[in-house]
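Would you mind keeping the following structure in view while I ask a few things?
Omission of a single protein chain aside, the complex is shown with its protein chains in their original locations.
Chain IDs A, B, C, D and E follow the sequence of writing; residue 1 opens each chain.
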């Protein structure tokens, strides 16, 4: 990712970056990177909990970006985002891009059983109906969610951010592990980029019961393990993986995921889990709830990644080119 | 409202009534009135706060009704409603009717200043996009919100429910008051239906300052006052009205509103206000937060009203006919 | 409203202003104000009454404005407007803004009874379907009509134009009257801006009959009265108000309304009514039908207001800013 | 066309036929044929010329048909039709079919030059947007207009009605003439059905001028001529054809067209034209304006044709089958 | 058509011209005329016949043109075109114009019988749904197909290209023939432009059988005949016309059509037909299948016509002006 890209400054009278209430720190960092002020505007709450968006500077004909991670509380953050979009659209913005670093409900992307919703598609439909012209997101749970939209989506890959951290660890004898068989491809991609083997952890129903047993397929003894995933929610799967890996004699365990959701009881689980370090990005803000693991937690920033993407979108430059060099590295 | 309407029972294999989490008691009451079981299905919460809807009985080709008041927390209740609609639609329901006894965000129905949203229209658009085929609601803040929809809306009037209560008070020498000049028409309608005068409370900016003064226009001394409104939110306006009315020598004050939102600090304000009784309906569930006024609070039910409407919609009978007899009464 | 706004001239190769047949004089005045020529193009009638629009200059990639008040004959003016929009859109205009100084059918904005249309919403839908990208209008009957559109609407307030005239009258001891209880808020807004009291005229059903009686609520004796409304149609309500006000001993009566519809029998009624002056704007052209009151009629122009709005829309400048100074004045 | 089709009567509680103001006589005739009462409902005019539609019987879940020929005044009749559709749709009609015996603006079906509208497509779009579910029409000017709709269109052919009349004339030695080279196919179709030759009338620019000359291509001397067209508007073309045919020694001339638009100066032209008889249908009502030719004018009814089509649509029976027997006859 | 139009060169960083696989030669010629390189991108085929489009240069914010004649194999060429449009749209092209020199399925523009599709409208709908912003085409079979689109269509007339060739023949004593009565207007237009008479060939059902007989209406003996049509498919009609014309003693026969579809058995039929020359344009590529008539076949190019249209569209200049001078010539 070339930082020289910012040689020519953006015209802050033409691009406007606003933020909802879910992750204003990240939006501010992106603005700092872009060297444009964060747009003046805010979400206000009425006593009955309804919210209203007010924009305090003119946006007519401007290229507007509204940042909102749809993390917890997801429903409130989504509605707030829809209202921002409606507000900007009715205020005659030239283009409204919803920047959604963490895209909530992305796991509800299919019907595994009868009579359930496909909420990720619903959210895509509602974003379009509210009036979004484009979407930017990072590491969607399934790449197919991009196809849920008819408007253009720039799907950013935080892999380079995580890989850069991995490399600083200077580990030898590496094995990449997917904690879930649905995600082996991700482990394989890292192994191909950085060298090393892969292994998987198989979760099997025991005969005659509903309890499950896990066992490792592949060779891990004495190796450094890097567990990679797109998100850590309740940390159940990843902590189970740590335990069985340790039981199989691995050396050190490192965990990396783009989105640190850390929903209860993630902290209780992670506090006792036998890993060395865990890295997530700032797509979701970390509050003091991460105290139990703060010594082992690394928070990497996607602000530069998002900033470069926004700059390129604004200037009609290729966003996919952002990732070219990393792939060849 | 003729209860004889229910002479012919509904076929519970053809009509399905479900409820979101905002007001299940009302949905159950409606089902009791309709003599059909409440549909099996529920909203489940994941640890990260995302919700999923699961419907446990077949709805293919059925006429489905999903009850959800979009009261506090409005955003969560709205998203839950959208997800219910998506779920029922994808499950091949013949028709999905969103029954929204209290329609949140209805006051954001216009742009009074630049660069604000029209959230009530946004909500209408999102309901249609999610897949609702019809909407039923009670006493929308502005009747024009009905026009925000392109799908048919049955806009029910809780006036007969409140009027019935008013009549039981057997008050003489009545005057109807609108606490807000935007709502005088409502007071006039009650006065026309029940006899009595109207008065208004004018709120004026004082010269050279932003503080406001209220004074009464019309004759109220020694009279019984009935303050009528569509909703009571923080109770600021209505309590101010009580005070100035008392200061002008009225006899007893009765308050009636369809929707008892009672957002903070409504209870603190009402606890000390000089009124005799206050009546609201159960479009919004009352919790223990109403304790400070529980001796003076009457909660009237719209369950029968909603039930009759649902039955008539299901049977392709006129809903407007529901209100004919009341108007002539 | 700053006329300095026009310091930088518009580029007449980029902005094109056309007019339908309803109010070409107003369109011409706006063009004069904007210092751009009225676009060459016209509506032609075939012998069977069908019309066709022909545009005689290139509009590809231009920012086009089509002026049409949808006053009498409303249906013909609406269809003509739809055809203009279709024509400009198919001719590859960059943007088509429908400028509708008087928006007909705005009063049909709700369903007050069963089985009636919501024609204002229908018109909004048809305008969007025909291909309008934006709408500009003046003093819509209900502000909610703005929400009937999903395209951006610039809703202009002719209040400053009327207020300016009011001030020239240098009246003391003023009272503002709404002829209809549905419109008290408008009278209150004027009272707040210009000083003075408000009163309302209550229209009540007499017991046991359908005839109505009017009486005044509020103190008017010996005062100068300013009756304010958004439109005068058949003048029934306003003339009744004049009579009862005079009967209650008011001094002089002045009437102001944005839209002078003056449908029969408005002129017969007004000819004999006891008011001093009546002011309307030129959103609707006055023909010789106003002869009976021409000595007491003032026609104020909204051309500058519309011209400033068009210039600001074309230049991506704030339209709401147009009204800032007036509110503080 | 089998009249036995009506053996099983329609259930008048399920089918509702309404009429706009353009051709209520035809709608009544169709109802008489269908043996159902004309639906109670009407278009009312306000003093300012706006109209409102009120439906006086319940239409929920009913199969509704609204009859409206969009003849002169076309714009008013179109808007009235859109409003009817909006009204029926919002009143929860199960299906709304617009029956448009004469489809105005059908000739504006292409762009022959730059910067003109395609009004026939616009009208199709507006009908769909207003909420029509189906359309029925008779002899569209171009069959392609059917493709302007995405909703199903039943395009009825009045040919059998005209052919039946032609046969009663018992003419020998026939030649069919298209007055316009764009319509030769229609003449050929009649010639194929009834026997006889065809000829065309060529309209050519004279060298060096814009005046035109007509001459006949084909052999007509001493023959009976049948001029066939879809509509007669100002009668210019058809009267010119009569003159040149007479000048070329034809025997008697008969004219037949589905739609008798008869816009000025049609009557002046036809009054002096040398034809024996002219037949049109009642898709457009004839008023006293046809007096000048009333002795030579035959008005045939399409009521039975439309009635059969409505009955078949209501009963999910084939409409194209209506025309099978006539083709083989 | 002024070639001076190209005085100012196009900016090849803003306009991108791509080609599908149906007619890359024509796209290349247009690029040569425009002096811009053909865009880098291609359709790749997978072994199972599915295709994928890959664009190798950035198109964000660019004005993109994708050339594809939807000639044989029409279905494959259509799907490839839809995929190109989807690809360009998702790659954030500013505008995607589908340039379709030959528009397949254009003859399926109406329902002549029950239960058939209107495929030309379907194709228009699918092009819009895929994301096309504009369409350019040449000599649509029916001009009404333009109205099947809601997006702007530039309908180019290859008439001037054919007329120019006709003039080089320097023929005297000309008669223009439409091989089909549905197309007489086209012959008349040529006759009006170039001088000469017209005649038609009538196709009649013989009494009591389904076989048809053709005869000529109009005077052709000893004349040079120019048969004009929009397309030649299987050549059945045109070859029949040649035969009957020769049998009626015409001198030389010349055939001109915009689109040379030449589907089997066109070549067998034409090889033996008594015409002097046949001219078509390169909207459809000629392969070696034209060998049997290659000595008598003239292929005229529409590259300049298309190039001028593309340049004018890109520069927001009038396309209809392209044809002005030709009409006056």
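Here are some notes:
Following the convention adopted for this analysis, a contact is a pair of C-beta atoms (placed from the backbone, for glycine too) under 8 Å apart; a residue touches a chain by one contact, two chains touch by 3 or more.
The model shown is predicted, which means the values in this text are computed figures rather than measured ones.
In terms of the touch definition stated at the top, the absent chain reaches A, B, D, E within the entire complex. Residue E:117 is the one among E:117, E:195, E:222 or E:249 that touches the chain missing from this view. Per the touch definition above, the residue from B:32, B:58 or B:304 contacting the chain not shown is B:58.
Contacts to the hidden chain, counted on chain A, fall at residues 109-115, 118, 120-121, 125, 142-148, 150, 153, 155, 181-182, 184-185, 188, 191-192, 195, 197-200, 202-205, 207, 217-218, 318-321.
For chain D, the list of residues touching the undisplayed chain reads 134, 150, 152-153, 313, 316-318, 321.
Interface residues of chain B facing the missing partner chain: 58, 60-62, 89-92, 94, 131.
Criterion: only the chains that are shown with their structure count from here on.
Seen as a C-alpha superposition, chain B sits on chain D after a turn of 120°, to the nearest 5. Here the spacing of chain D and chain E, counted between their Cα centres, is 33 Å.
Centre-to-centre, using mean CA coordinates, chain A is 51 Å away from chain C.
Contacts with at least two other chains are made by residues 150, 153, 318, 321 of chain E. Across the assembly, chains come into contact as A-B, A-C, A-E, B-C, B-D, C-D, C-E, D-E.
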